[in-house]
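This is the structure, below, for whatever I ask next.
Every protein chain except one is present and positioned as in the full complex.
Order of writing sets the labels: A and B. Residues in every chain begin at 1.
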């Protein structure tokens, strides 16, 4: 094993964007469907979620934690999982991820556990990231003057949860090619009324989405910390993936409120090189290539390498974006460690980096950059 | 040689999208121009089609089948080709490709042979894929009520040719950013009249293109089999390549008629990662990275690797998209075999895949996925 990988195995990570895992048993369908990020429909009979890079990575790297041989057969894997029960499976994987801090997006919880459970299973810390669109749905339900209500509610939730950041899923709602200029207060209120009249669910009005993001950036500017996480790229099929090219965020980033703001572009596949450009161009822009690391499995090494192009090294973060099966909470960390060690060892072998620099930059991405950004 | 490559050399492929090769002699210009997919003009005097990845790959990997050393000089190569004659050259390459089934797009034949000839030279099967835009040109020439005429004609041609699939070249006509909603029957008929008045050649009306594709999907839903092949990405310079990003097909794929349909995204360079996303997001979406494998030559390995990212392994297909010189029919298979073996062997070496899985997935891509999709 490389010395660097050895070092990373003993380094605890900050998983700066993650969700809960399932604490209770569920059917095989739930598990297999969770191995496909983009398609939420059942697979055809001729297909198998295991026949994918993620499925192979789970069999290769997760099976041993369930006392199976690497590359265990899918049926054997599922049987062993069932024997142990979801809670034991979760405890093993979450406990083995080597994560010191889970920053948990609690905006969409489904059957998954909350931050406390992740923390207790791993003997580490868990903090809350607030999803702006969920807060908007709460604010519109309150009624009254929407701009003031939303602003108050966001501040209150930050305090209630001692939240460490905000997240927006505007990628899933309109994509990034919207009008990012400051909306008129009265127009925001009127748009909120229209939205309330339509039921006030699943916010997709571009002006209200923009208002939510601007409110978060304003609170960040006042209080410090509280970076804005922006889902970018690969996600489920409701998304117009081509409208989530992070370059479409340029008009926002050029707005005075955003140019120096702390922003984390999440995941970014297949636009990780474009995200790296933004991280070089704007002082506060950071990025990770989580989520896709899990889905690319044996190909994640190349993705990690591409994330190390234009992006300054103090702008790179680690995340798993795990949701549901706790394999994802572990696997993200495992693939990141092995992939990063392989990529950085290669830089050293080629004479491009010193061994000391490789270790230092690995530590920055593993945890130190996130500690600085989120003021942990 | 790796065991996996050894295995692949004895595995017969389904080339799920190919054209005929030349059966008769032609001048050197014809040959050299055929080595440039994008530019159909003669090259300047200072250029040479041999000085490209494809040219180098032909010299490296095709020369030995003409009894020359690898990397033979272009002039020697051409001289030997001339000595043997096009028919002998074609018989050697087609016969050595190790292909069990050629699925032949007969929509643009030029000087190339038909499916029967490919079959006889290789001792294998050849089946027909119907190009929708060619059928539309036949239907508009018939006159009468266009929607009915086109529908009847497509069904008749499927029966006449025992066709196994459809193909659309809408990429070359309008690109993918069109209105994909169901067009009004009367409006289709009127658009067809306008097209007939303009001569009825080279269909480029977006509504008629959409109608053709929807008709094919309707017949597919009724009869089973009959996947729709969609040319995506890299092609000749008439195409607006940026309008063939497969993500622009999302509005079509979200239409009820397409969401579960069998669709094969052809070739996809440089959008192979986007195509992989669609293959994960939609149950019936498949893809190949043919055509570009030939054109990338020594770089095709990385393209094959990128095709093994998000795409589920049962959604990947092999094609050469060869047209003209029979080198392309052979080289596509040869580069796919060596590239796939190298990529999959690497996954095994890194511990990400088991050797048995590598062989199984290679077999799926080589032939089994296509056999299932096309009901061969």
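Everything that follows uses one rule, which is that a residue touches a chain if its C-beta (ideal position, glycine included) is under 8 Å from a C-beta of that chain, and two chains touch if they have at least 3 such contacts.
Treat the numbers as computed from the prediction; the structure is a model and nothing was measured.
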| item | value |
| --- | --- |
| Chain not shown: contacting residue from A:142, A:250, A:342 or A:376 | A:250 |
| Touching residue (missing chain; options B:234, B:323 or B:353) | B:234 |
| Absent-chain contact - pick from A:308, A:326 or A:341 | A:308 |
| Touching the absent chain when the full complex is considered, from B:295, B:313, B:353 or B:374 | B:295 |
| Residues of subunit B (touch criterion as defined above) contacting the omitted chain | 36-39, 41, 43-44, 46-49, 51-53, 56-57, 60, 70-71, 234, 236-237, 240-242, 269-270, 292, 295-299, 301-302 |
| Sites on subunit A contacted by the missing partner chain, in the whole complex | 245, 247-248, 250, 253-254, 273-274, 277, 280-284, 305-306, 308-310, 312-314, 347, 350-354, 356-357, 361, 364, 372 |
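Throughout what follows, only the chains that are shown with their structure count from here on.
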| item | value |
| --- | --- |
| Angle of the C-alpha superposing rotation, subunit A to subunit B, to the nearest 5 degrees | 120 |
